[in-house]
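Sharing a structure, written as structure tokens. Questions coming.
For this view, one protein chain was removed and the others were kept in their places.
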Amino acid sequence: MRPIPIRRLLAVLVATTLLAAACAEDGEESAAAADCEVGQTDGDLNLYNWAEYIDPDLVDAFAAEHGIEMTVDVYDSNEAMQPIISAGNSGYDLIVPSDYMVAILIAGEDIQLLNKDAIPNIANISADFSDLVYDPAGDYSVPYQWGTTGLAVDTAVVGTDFPRSWSIVFDPSFADQYAGRISLLNDPRETLGAALKYLGYSLNTTDTGELEEAKELVSEARGRVAAFDTDQADELLTTGETAIAHGYSGDMFTQFLETDDPSRYVYFVPEEGGTRWIDNMAIPHDAPNPCTAHTFINWILDAENGAALSNYNYYSTPNAAALDGLEQELLDFVADPAVIPGGVGSLEEIQDTGDFEINYTDAFIEAVG
Amino acid sequence: MMGATARPGSVTAWALSGTAWLVYAFFYAPIVLLVLFSFSDDRNVGRWGGVTLSWYEQFIDHSQLQNSLWVSIRVALLSTVISVVLGTLAALALERFRFRGQRVFDALLYLPIIIPDVTMAVMMLLFFSEGIRIAELLFGLDLTKGFTTITISHIAFNISFVSVVVRARLSGMNEQLEEAALDLYANRWRSFRYVTLPQIAPGIAGGALLALTLSLDDVVVTQFASGPGSTTLPVFVFGMIRRGVTPLINAVSVIMLAASIALVILSLATQRLRAGETGWSLGGRLRRRSD
Partner (left out) sequence: MTLTAVPPPSGPGPGGAGAALLEATPEFERAAARADSRRGFLLSLPAYVYLLLFFAIPFGIVVIYSVATRNTIGGTDLAGWNLDSYRRLAEPIVRDILFRSLWIAVLTTLICLVVAYPFSYFIATRTPTVRNIMLVFVMIPFWTNFLVRNYAWRVILGSDGPFAAVTEALGLGRQEILFTHSAVILGLVYGFLPFMVLPLYAAIERIDGSLIEAGRDLYASGAQTFRRVLLPLSMPGVLAGSILVFVPSLGAYVTPQILGGGKSTMLGSYIVVQFLTARNWPLGASLSFVLMTVMLTATLIYFRAGGRNL
């Protein structure tokens, strides 16, 4: 045997691949919503979700109630989940993308139209979550949980008398005394967004000058930042490694409750404003069992199940009917006006800025070094 | 071969064994901490919360975690066995023979070591998704990503790591012995089986250990090659980092540690039982012949 036949074989293989790939492009599915009825199941359910975002008991309850198997796999970022769904044949029936990612998935035709007739509980969604910028009519996605991004402070170190402002990380006259004990998120949009908010701009700006200013600010803050960390920000704070941490509401809140003295820590969205993020349920375009997925969406939007969901993951619920079932601790936190001193109006959702995303990433890497 | 004859001066010997113990201390320092915190009653590794066994209890109840551990172990073992065979053959071919296409093969074999793992992850994702689409189109097959695609990807990088280690062993190894054996047995297979294989066994064992470790640790490639229900342990743990990796994972690690140490002890015991007839590793066997 000589190497040549292999090369020929390879050529044939490649040609076949390309040909088949070309054919596959034509086989797009139609854009109609799945023909499902309320409570209908058409097979097992494969949920692709963030970790610890759903109570295993809820999973078991749904599976038992509908006589199906339910599998939950987890991902750690929208950007890791999106290509897996977008490439096709992922095998998942339901995913939980964040706001801006929903817009990207819609544009990429990666998620399918929802059949709202099969989700009557959609009426339970609070009016605050209608007319969302990433999916205005809610045709493709239903809110799952929501939260904010802000700052958490260890009052044992910083005291209680500090401005509820981004200045505590960006203004040297205040922040320098905590040099080496501050963490910012390792996320271009969130961290540059915080700087943009501090400067009084929109966190969705596509103005190069504004972005440049924000970059300078983050770059200058780098010297006093212990770490740019998304995953461990809450733990660094409560283990005493940092005193001021940029992070997500639910993470911080659960983390505080883990400590002996939760009142020692404060979480707030600075008065200049911050991020409101919404995670949503959506069905991939090639979901094997779309009807079971619809049934699950409807089931989780039920008042009782929605409350159970929040009581497990400690994020805020968009489900108005579920509010009565929330634990008191969680309600106190959600309802505390001090958490959002600038009011809900000061919050913005991160939107995909298209080609400008590259500028955000580059600016962040340049600022971080 | 290197044996008891190679004893340097006593000062050097002392320094060497001192270094060895220091290196072991370095290897096991985080492990001690890891074991300790698997008994800590606090969600955070690093904050002591009193002694508890609750993380072990959680593991017993956690079917998803057990499932992912099981997937990990199966993928690791299967991909190690296959890549050890393919990688050793490749190493032999490259070190012992000259053949057409050798240079291309040599280069190709280094690529999986050099490729950044996220790049490999992305390319495997695109390859498998496209492959499944083609299989469906051409043959009407209904395939999904899962255990098989993960194993295929792991073999794809492990072959290279195995062959590099085996080649480090083979390169410059005495071939006269093989030739003599060939005269003696006049059979390539027997000469390979009784001379070459025993000689390269330490390299194969090293390659296998490396492959096993790489497979047990891989996150990104696995994540992109997996499908519903085929999450491996590292992918599962990686997903946890947003909400915090709890001592539950320490507990799983301790269980794996205990299991591997138990396996080592078991194989040593088996070796004793066989009264030194055959080695616990291939390496032990031939050394007795050639020492």
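For clarity, chains are labelled A and B in written order, and residue numbers in each chain start from 1.
Quick note on the criterion: contacts are C-beta pairs under 8 Å (C-beta built on N, C-alpha and C of every residue); 3 or more make two chains touch, one makes a residue touch a chain.
It should be emphasised that the depicted structure is a prediction, and the values quoted were computed from it without experimental measurement.
Undergrad: With the full complex in mind, choose from B:Tyr56, B:Phe127 or B:Phe147 the residue touching the hidden chain.
TA: Within the whole complex, the residue contacting the unshown chain is B:Phe127.
Undergrad: From the listed residues B:Val23, B:Ile60 or B:Leu266, report the one that touches the chain absent from this view.
TA: B:Val23
Undergrad: If the hidden chain were put back, which residues of subunit A would touch it?
TA: Those residues of subunit A that touch the unshown chain are 1-3, 6, 10, 13-14, 17, 77, 79-80, 82, 86, 104, 107-108, 183, 186-188, 222, 225-229, 232, 239-241, 352, 354-355, 357-358, 360-362, 365-366, 368-369.
FYI, only the chains that are shown with their structure count from here on.
Undergrad: Roughly how many whole angstrom separate the Cα centroids of subunit A and subunit B?
TA: 35
Undergrad: Show me the residue ranges of subunit A that touch subunit B in the complex, using the header's touch definition.
TA: Residues 2-3, 6, 16-17, 20-21, 23-24, 27, 46, 48, 50-52, 56, 71-76, 80, 83-84, 87-92, 230-232, 234-235, 238-239, 251, 254-255, 258 of subunit A touch subunit B in their complex.
Undergrad: Within the complex, which stretch of subunit B touches subunit A?
TA: It is residues 42-44, 46-47, 64, 100-101, 122, 125-126, 128-130, 132-134, 137-138, 143-146, 223-224, 226-229, 231, 235-236, 238-244 of subunit B that touch subunit A.
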